[in-house]
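Structure first, commentary second.
Just one protein chain is left out here, and the rest sit where they should.
Per-chain residue numbering starts at 1, and chain names A and B are given in the order in which the chains are listed.
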Amino acid sequence: MVKKLLCLFFAVGFVLAQSTVGFAEEASVAAQAMFTVNNTWMLVATFLVFIMHLGFATLEAGLTQAKNTVNILFKNTSIIAIGLLTYAICGFNLMYPGDFSIGQFFGFSGFGIASPEGAAGLIEYADGNYTYWTDFLFQAMFAATAATIVSGAVAERIKLSSFLIFTTIYVGLVYPIVGSWKWGGGWLDQMGFYDFAGSTLVHSVGGWAALVGVILLGPRLGKYFKGGIRPILGHNLPLVTIGVFLLWLGWFGFNGGSVLSADPGLVSLVFVTTSLAAAAGIIGAMITSWIAQKKPDLTMILNGCLAGLVGITAGADTVTVCSAAIIGGIAGVIVVFSVIFFDRIKIDDPVGAISVHLVCGIWGTLAVGIFSTNPDHSFMTQLIGVAAYGAFCLASAFAIFGGLKAVMGIRVTEIEERQGLDISEHGMEAYGGFQIFTTQ
Amino acid sequence: MVKKLLCLFFAVGFVLAQSTVGFAEEASVAAQAMFTVNNTWMLVATFLVFIMHLGFATLEAGLTQAKNTVNILFKNTSIIAIGLLTYAICGFNLMYPGDFSIGQFFGFSGFGIASPEGAAGLIEYADGNYTYWTDFLFQAMFAATAATIVSGAVAERIKLSSFLIFTTIYVGLVYPIVGSWKWGGGWLDQMGFYDFAGSTLVHSVGGWAALVGVILLGPRLGKYFKGGIRPILGHNLPLVTIGVFLLWLGWFGFNGGSVLSADPGLVSLVFVTTSLAAAAGIIGAMITSWIAQKKPDLTMILNGCLAGLVGITAGADTVTVCSAAIIGGIAGVIVVFSVIFFDRIKIDDPVGAISVHLVCGIWGTLAVGIFSTNPDHSFMTQLIGVAAYGAFCLASAFAIFGGLKAVMGIRVTEIEERQGLDISEHGMEAYGGFQIFTTQ
Partner (left out) sequence: MVKKLLCLFFAVGFVLAQSTVGFAEEASVAAQAMFTVNNTWMLVATFLVFIMHLGFATLEAGLTQAKNTVNILFKNTSIIAIGLLTYAICGFNLMYPGDFSIGQFFGFSGFGIASPEGAAGLIEYADGNYTYWTDFLFQAMFAATAATIVSGAVAERIKLSSFLIFTTIYVGLVYPIVGSWKWGGGWLDQMGFYDFAGSTLVHSVGGWAALVGVILLGPRLGKYFKGGIRPILGHNLPLVTIGVFLLWLGWFGFNGGSVLSADPGLVSLVFVTTSLAAAAGIIGAMITSWIAQKKPDLTMILNGCLAGLVGITAGADTVTVCSAAIIGGIAGVIVVFSVIFFDRIKIDDPVGAISVHLVCGIWGTLAVGIFSTNPDHSFMTQLIGVAAYGAFCLASAFAIFGGLKAVMGIRVTEIEERQGLDISEHGMEAYGGFQIFTTQ
């Protein structure tokens, strides 16, 4: 332990203070403490983002039918594994290439992850706020969320193998490449586009692919018929609620960690804007659904909560707390109409992922152009960013899903779908011993 | 202090001192690090208290019938939203008014929240331990818990709209006004009343309203009949267990954050007293229920855990670890007899909220007068505090619930109750596709 610390601090010319400290050593203790608290906060943020993956898993499982539960849990467990490993293999170095090799659009600094040489590299990294390893893992936890968003939208009929291949490519290549445009210092960053924690870079990136997936797959069997829509009920709303609360919890790390230090003023402001936006999203969706649907709908207020969170993500550090509540409240209204709208046009998204992550991701990004306290942020630049991400992600997702569809198919057979993916794909049931009505 | 301010805020782009630091800068780095770690701990405590709301949601949902699950999840999701927004609008400034305008009983420093002018205000706030925003959000998370306690007790028969109005008034006005008496520096604080983290200020405030609500509503249909009590089974005990563990987890922030800094000695002591009280509460309830009920009852040991946690909350920082275990163990015994007692006198509390939060809240507050290591704490003063909160909360809750009962009714119709609130109030089921026996 002592040896390790010595090694760590000696390299930057510091000697760890022991019993009688001189001035220089004391200086090092103060700097070391600052560095340690920043890094510790980033690690806390990392495990908070991690737990969002459980939130997505229970949210999606609860909003779909019991016969497809194992499949959803399998997908969400796989996604975090695939996400972390591909990010270690190539994603991290695609997203933060250092130098770009094709304009400001694409760069790659090599396969694998390795801390910069010696202790100095470890510490001096990131303006002394956190280590190389912290940076990698925090960003890796983000990466996997993009694929998770897709998972919910394509649930109950996508072929497992095709989905896993899609995830590997989308998280390993597409997400980091478009991510580099802004967070890696690429062309959109240089243009002044702003996306604090990823309304566009994470949520819309997932949302665009979800849209493509849903369109290429088509709706679930029996969902739409001549002249009507048959609702397919979620089988477990406590799981959905657990998911939404865990996602909100994780968002404290998603947004709070995006400050990239433990800066007290900024992190606490972000906690407040994030929470008020979520709260306002709930109330916005509650009022809207109570009026529009006559009954107060639980799944709508839960989606309203997520909508508020997605909406505030782009500008959580740059709007007032009052603006945050407005942004969240509007997101809560939007999501209700959006869910109804997509159902009308027969875009079958079982969990409302497109409405929450894509539509509200766009809203949040544009809201920066409206509400930001920073005069450098402009609505037009935000719009350009949204459009650029949309174009690239639509094209990429179409290429991958389309390719898979042509080569190996992306949808299970009708028999498998009726039987449920749990039995057909996995040969097991989620609730052994319980009687479940098969709704088809 | 001045240096600290200058340093932190002139420097959003502040570069951490590296090799050749001057004395003045170094001083500021040390103070800044101290401030940052304190604030970071308070933010961690904040998200821990947040997750208690999920704990309450799953606890209450699990202890009631499947046909009322959506309703409970809806209420608990709404409460956190209402709690945060009302606390931002008026609660925070009612609870911490600065100056009181009516004796030491009532004060209000205006609508809305806004950080004190400039960076200096942000930092100098709270003895340099955390920012204005951190303070607001930590306290706001507390506020909503009071209403959540009521939610469980009145479950399965309260009218949704009436409950939401009650919550808004109780959390937005009653909780902060009585809170100001102690934590806002009011008359009970000046009298020497002690309540570290809220056995009385939070738990009994919720508990008194729960008692009023249950009395005004009456028992659930079929619960009591001539000569007997018909148990109405909770539909999902894994959800209950998840709830209790999440509540314990959250209590590390509830009590640990009430130190109001990351003070190593105090926070770690509070972690230990809190945990040993919870553990002893489990064992106390286990032995009591095994003897009194012949069989070891899972819901009793879970309530025993919560009883221990509520019991230690008033004195977690001012009793020895041994006293903490005794306080928790006694709370575990009390809760079993209390649950049985309220059932005997036909006070129908589906989740045992009155026993856990009110009875053990009182016990915990009085226990400070018995076990505190601080000679300034007196049993009589604690008793006065308990009585004062009881009187005001009973009167307030009676006024609000009574008024709502007169104006719009507080109970659903008999048909709606038999059908379940999920269908009658929300038009949806919690477990679509599963066969559920309706127990009435």
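Of note:
Basically, contacts are C-beta pairs under 8 Å (C-beta built on N, C-alpha and C of every residue); 3 or more make two chains touch, one makes a residue touch a chain.
If you're wondering where the values come from, they're calculated on a predicted model, not measured in any experiment.
Among the residues B:86, B:204 or B:236, only B:236 touches the chain that is left out of the figure.
Set against the missing chain, the residues B:95, B:164, B:201 or B:267 yield one that touches it, B:267. Remark: the omitted chain is touched by one listed residue; of B:94, B:201, B:214 or B:286 this is B:286. Considering B:33, B:52, B:386 or B:428, the position touching the chain not shown turns out to be B:33 (whole complex). On the side of chain B, touch with the chain left out of the figure occurs at residues 1-2, 23, 26-27, 29-31, 33-34, 37-38, 40-41, 44, 48, 65-66, 127, 129, 233-238, 241-242, 244-246, 248-249, 252, 256, 260-269, 271-272, 275-276, 278-280, 282-283, 286, 294-299, 301-302, 305, 321-322, 325, 434-439.
Listed for chain A, the residues touching the missing chain in the whole complex are 1, 4-5, 8, 17, 21, 23, 26, 29-30, 32-37, 39-40, 43-44, 46-47, 50-51, 53-54, 57-58, 61-62, 69-70, 73-74, 76-78, 80-82, 84-85, 88, 112-113, 115, 119, 122-123, 130-134, 136-137, 140, 160, 236, 239, 242, 425-435.
One rule holds in what follows: only the chains that are shown with their structure count from here on.
Look at where the CA atoms of chain A average out and do the same for chain B: the two points lie 31 Å apart.
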